[in-house]
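Below you will find the structure I want to go over with you.
Shown here: the complex without one of its protein chains, the others still in place.
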Amino acid sequence: MPAQDVRELRIVGFLCNWCSYGGADTAGVGRFTQPTDLRIIRVPCSGRIDPLFIVRALMNGADGVLVSGCHPRDCHYAEGNFYARRRLEMLKRFLPITGIDERRFEYTWVSASEGQRWQHVVTEFTRRIHELGPAPSFNPKSDVDWNALAVKASQGQGCPCHGSIQA
Amino acid sequence: MEKFITKDNLYRLAEELAATCRVLAPVADCGTVTFRRFQPGMVLDLHSRMAAVSPKAATFPQTETLLVVKREIPEKKPEIIETLPEGKNVVLGCRPCGARGKLIFDPVYETDKIKDPYYLQRRRNTVFISLACDRPETTCFCHSVGSGPADPSGSDVLLTLVGEGYVARSVTPEGEEIMKLALFSDAGDKGKEADAKNAKAREMMGEAHDYASAPAKLLARFDDMDFWLAQSAKCISCGACTYMCPTCYCFNITDDDLGLSSQRIRTWDNCMSHTFTLEGSGHNPRSTKAHRLKNRVGHKFSYYPDLHKGVIACCGCGRCIKQCPTGVDIRQIVKAAQEYAE
Amino acid sequence: MSQLDDLKTAIKSRLGELECVIGWEQGYDPLHATPLFIRSEADLDRLIIGPLAVHNLATYLTGWKGKKVGVVVKGCDSRSVIELMNEKLVSRDDVVIFGLCCDGVVSQRKIRAALPADPGFVESVEIGADSLKVTVAGQAATLRLADVQADKCLVCDTPDAIVSDFLIGKAHTPAPAPSLKCQDEFEAKSDAEKFAFWQETMGRCIRCYACRNACPMCVCRDYCIATSRDPLWVSQENLPSENMMFQMIHVSHLAGRCTECGECERACPVDIPLMLLRRYMNKQVRDVFKHEAGKALDQTPPLLTFKVEEERINERGW
Partner (left out) sequence: MRIGVFICHCGSNIAGTVDCPSVAATALTYPDVVFSTDTMYACSEPGQDAIIQAVKDKNLDGVVVASCTPRMHEQTFRRAVERAGLNRYMFEMANIREHVSWIGKTKDLNTGKAAELVRMAVEKLRRNRPLVAKRFETVKRVLVIGGGVAGIQAALDCADGGQEVVLVEREQSIGGKMAKLDKTFPTVDCSSCVLGPKMVDIAQHPNITLYTCSEVESVGGYVGNFQVTVRRKSTYVDWTKCTGCGLCVEKCPSRKHPDPFNENLCNAPSINIPFPQAIPKKAAINASSCLMLTKGKCGLCAKVCPVKCIDFEQKDELVNVDVGAIVVATGYDLFDWHKYPQYGEGRYKDVITSMQYERLLSASGPTGGHIKRPSDGKEPKNVVFIQCVGSRDKSVDRPYCSGFCCMYTAKQAILTKDHIPDSQSYVFYMDIRSPGKMYDEFTRRAMEEYGAQYVRGRVAMIYPKGDKLVVRGADTLAGTQVEVPADLVVLAVGAESAKGAVQLGEKLRVAPDQYGFFVESHPKLKPVETNTAGVFLAGACQGPKDIPASVGQGSAAASKVLGLLSKAMLESDPAVSRVNPARCVGCGKCIQTCPFGAIKEIQDRFGNPKAEVIDTVCQGCGICTVTCPQGAIQLEHFTDNQILAEVNALCPPKMFANFE
């Protein structure tokens, strides 16, 4: 896997305890080799995953966030992933306006028995993130970066709504 | 000292100062005017209007890291690094009211007992080159709080626009230092023109309102919640007024625990917010916006003056009125209290 | 009788039974209106309506919970009232709605851009049928209302109050523009440009929470997770990332609830174009759930429910 040959990137995973976390275990038991970038946070249900956790991770500089839950209809709590599906879909569709590449966030469904599928998901997502490369930091790293932005702004660039006002 | 500096030279002055210090100057920024750290190439907006945000960030930044804690191994004590502000700052092109704001801070941050090292260091290392106003905005009332459109107090250099340049007058030795630069030329008789301009601006402001009775009258309304409910009806208890205010000096201290390291930061606080007086028990002595507005107005026009030789804790810049999403007008509230028929 | 007179008559007829009626009056200068809380008929004289009456007064309703009040609403504002009712945050029985047929309101920003000098120096304003005569710093300027209308009015399809006890004025047949130029332009930008834009504007944000508190749907107010220590979502540090984090909290909590009244953007003291985010989220909600908050009574916000089969969400294949 090319992902392993280069520097690791920061990929955060949110997995529901009953299906996907078990699926990741199954993949482990099956010794299905995967890139190591992903770090998994275990939650009881995909319905517990607040889209804002994902935003928080991205704001903190995560290069990718992967969410996985039970397949729709298979939720241990009957309805959790139905709510999750709506919340996560909204977040994914919203990201573009912020300038954060929506491909850095993905959500999927993996059952406890789908070890191979999990291996596939992790491998594919990790490859994708490595193609995208490290995520830009939302906080400009240095004064220099700040200044460049500020100068641009002072010249009235960037903002569509108020652009006219600078004139 | 009185000198003259052309508009172009003022920009050069900014460039020159920026080489050695942090220069804050008003910048038209996507529809608003804010103080930004000056960079060569930056377009300044000195005249169109008063900056939306006050220049107080120069001496009292919204966020200030007080100390950083680094942890190596548990046996070794965590290392605590105090982070005192470094470097010199210049505020260029603020209005006299903005520069004057810090005069309200001083008696609070430097007393016989308490001296705030962070504030004092910034205060010491910051020079205000302010620009006299040539006409008042509808929300201006500096003349009613013991100041005026060309009030030098609080500034180090006061500029007055005359023709294609400014008449510069030094107010402090620090200001005088700067004015020694070659960019300043002899003012000739432009001084008179400047005086005339400033006089005209003052005249345009009309008669000043007399706040002399405010402290007592506000105190008299202290327990009159109906009064404050009515006054605060339209307030949405956000922080626009306090954060824009050049004289609001309240702060909050929080720790950001990041596990392996952590920081203690001081940030602007906002007395209009529920959390301002929220106690650990969950009890809140100022549970409603009426309580909070009472405190804000009372503090500026009654409690502070009582503590500090009658000085009103307001510089009359009018930002709290102009920037209020619902147009709460502090002048009206104080007036209502003053004119309240017992 | 004029629309204003009709409104006054309507309010008179109900004022007796109400704690107060929330309307508008002239503010600190001729160009700015401010909310008016009518408690007696005497207050009625100060009541104004028209292009300067911008505030969405629905914002105050939750603050009067348990008391019976009246509120004057434009079409857009009425959507907020409806959404509040749909979420059982306000009871229909507690509110008397004085609905207006609205001809649109101004954007103070556009006025500022159009005037020869800053509106801070305004001296007088004359409101004509379709124009605004403003004298500022000694110079008079006539602005076409159409040119300085708030963005929301350009795309407004509900100029007349949707739900009301009194509907005042003559009904419109709205002809909204399909979309806003500024929105389309911004969405067309590259990720890098948008990212840089938000970095810069969020660097300007002072987190005064005016956007939040002006929002009629932000009902947490004092208990917003952006200002709490437990849970601790956002650092108090005024960093772009933290400021953006707060905006993301606002957007995600409004997903499917935002009535696009534009108060957040109007309230922002440093003119951050927050509606870019709101409109975009609302578009996604429309596309996926065919839902528009506050357009009808008895709707459930889409994120508070689900369908076993989601027509417009494709299952995540890999």
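First chain written, first letter: the chains are A, B and C, and each begins at residue 1.
Throughout what follows, a residue touches a chain if its C-beta (ideal position, glycine included) is under 8 Å from a C-beta of that chain, and two chains touch if they have at least 3 such contacts.
Please read these numbers as outputs of a predicted model, since none were measured by experiment.
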{"item": "Where the missing chain makes contact, among the chains that are shown", "value": "A, B, C"}
{"item": "Residue in contact with the excluded chain [from A:Arg87, A:Arg104, A:Arg117 or A:His130]", "value": "A:Arg87"}
{"item": "Residue, one of C:Ser241, C:Thr259 or C:Gln284, that touches the chain absent here", "value": "C:Ser241"}
{"item": "Identified contact with the non-displayed chain, of B:Leu10, B:Ala28, B:Leu44 or B:Ala57", "value": "B:Ala57"}
{"item": "Sole contact to the chain not displayed, among A:Phe94, A:Tyr107 or A:Trp146", "value": "A:Trp146"}
{"item": "Residue numbers in chain C that touch the chain omitted from display", "value": "87-89, 203, 219-220, 223-225, 228, 230-233, 235, 237-239, 241-242, 253, 300, 304-305"}
{"item": "Residue ranges of chain B at the interface with the undisplayed chain", "value": "22, 24, 35-37, 57, 61, 63, 65, 68, 71-74, 83, 256, 258-261, 263, 282"}
{"item": "Hidden partner chain, residues of chain A it touches", "value": "4, 8, 10, 12, 17-18, 21-22, 24-25, 27-29, 31-34, 36, 39-45, 47-50, 53, 56-57, 59-62, 73-74, 76-80, 83, 87, 119, 137, 139-141, 146, 150"}
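Quick note on the criterion: only the chains that are shown with their structure count from here on.
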{"item": "Chain contact topology (line, ring, star, complete or other)", "value": "complete"}
{"item": "A-B compared against B-C, more contacting pairs", "value": "B-C"}
{"item": "Approximate Å spacing (C-alpha centroids) for the pair chain A, chain C", "value": "32"}
{"item": "Euclidean distance of C-alpha centroids - chain A vs chain B, Å", "value": "42"}
{"item": "Distance from chain C to chain B - Cα centre to Cα centre, in angstrom", "value": "30"}
{"item": "Residues within chain C bordering two or more other chains", "value": "109, 112-113, 200-201, 239, 271, 273"}
{"item": "Where chain A touches two or more other chains, by residue", "value": "146, 150, 153, 158-159, 161-162, 165"}
{"item": "Chain B contact footprint on chain A (complex, rising order)", "value": "143, 146-147, 150-151, 153-156, 158-159, 161-162, 165-166"}
{"item": "Residue ranges of chain B touching chain A (in the complex, touch as defined)", "value": "27-31, 36-37, 39, 41-44"}
{"item": "Interface residues, chain C side, partner chain A - complex", "value": "109, 112-113, 151, 181-183, 185-187, 191-203, 233, 239-242, 244-245, 248-249, 251-252, 255-256, 271, 273, 275-277, 280-281, 284-285, 287-289, 302-303, 306-308, 310, 313, 315-316, 318"}
